[in-house]
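Excluded from the complex is one protein chain; the other protein chains are retained at their positions.
Now for chain A:
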Amino acid sequence: MLNYTLRRLLMVIPTLLILVVFAFYLMRLAPGGPFTSERPLPPAVMANVLERYGMDEPLHVQLWTYIRNILCCFDFGPSFAQKDRTVNDVIAQGFPVTLTYGFWSAVFVLLLGIPLGIVAALKHNGFWDYTMTGLAIFSQIFPNFVLAPILVLLFTLSWGLLPGGGWNGGQWQYVVMPAIALGTSYMASVARLTRGSMLEVLGSPYIRTARAKGLPERTVILRHALKPALLPTLTYMGPVFVYMITGSVFVDVFFSTGGIGQDFIDGAYSRDYSILLGLAILYAVLTFALTLMVDLLYAWIDPKVRAGLS
């Protein structure tokens, strides 16, 4: 198992390298650059600016400098569009924000989605099942840009319970609505996924065996059915969790939370190459980490997978 983990970690290095090279060249294929504007800069000024950011060198030299700086000093370079800020600054400021509301959003998704799915499966074709399925479909077709204004309308404007935006260092009142707006449709998916897999597990022969042992239904569900029923949800949540903690553009813009979702979009508009590249690397590393975690959790739950790993 340890062996497997180390092998997976080693594979991160070449993969990241490929990612960096591809992203580096692809971005520069896009028309324009960080310093193009409607009124072109005088050629002398442009040359100065390019030289200051090292963009007068050939591309492969720029790439090499970029990689070298990362390896030696963990330096992802200056932002091209945001004056006097480095990529490290931008991520250090924005990532904790999205990490916070993304994490709580994931907690909301799991704590609500899984029990809802289980209850629906246990009351298969009953009142709670239909209610849950209805709710799930409702929130899945309800995009967050519709849900968020409604939340603000109710919680901020009508009842005055929660602030309608801002971050304020991540006080809980500021986290609640971004987390809910971001998570609701995922929560619905998790509920439906859990319901489906729980129904399948409950119909399996080994659950019948467990019942034939005279175990109370609670024990049958918790001891025998829960683990296998959660496997599809686990697979689903890996990439979704990455998506959540790296934030959503919409949430950042709508609630003015100042997370990196906003930075990504700004960076794309202003051709801020270093920000885009830095964020791409962050997403990649998180994706690696989360998929590895999901695989290890899988191995922990399923002995067959575990046997395959060692």
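In the analysis below, a contact is a pair of C-beta atoms (placed from the backbone, for glycine too) under 8 Å apart; a residue touches a chain by one contact, two chains touch by 3 or more; residues count from 1.
By definition in this document, contacts and distances are computed from a predicted model.
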Given the options "Ion-translocating oxidoreductase complex subunit E", "Sarcosine oxidase subunit alpha", "Ni/Fe-hydrogenase b-type cytochrome subunit" or "Oligopeptide transport system ATP-binding protein", say which is the protein name UniProt records for the missing chain.
"Oligopeptide transport system ATP-binding protein"
Which residue, A:7, A:52 or A:208, contacts the hidden chain when the whole complex is considered?
A:208
Which residue from A:58, A:169 or A:303 sits in contact with the chain not drawn here?
A:303
Across A:33, A:170, A:228 or A:258, the one contacting the chain not displayed is A:228
Interface residues of chain A (partner: the chain not displayed):
124, 204-206, 208-217, 219, 223-224, 227-228, 301-304, 307
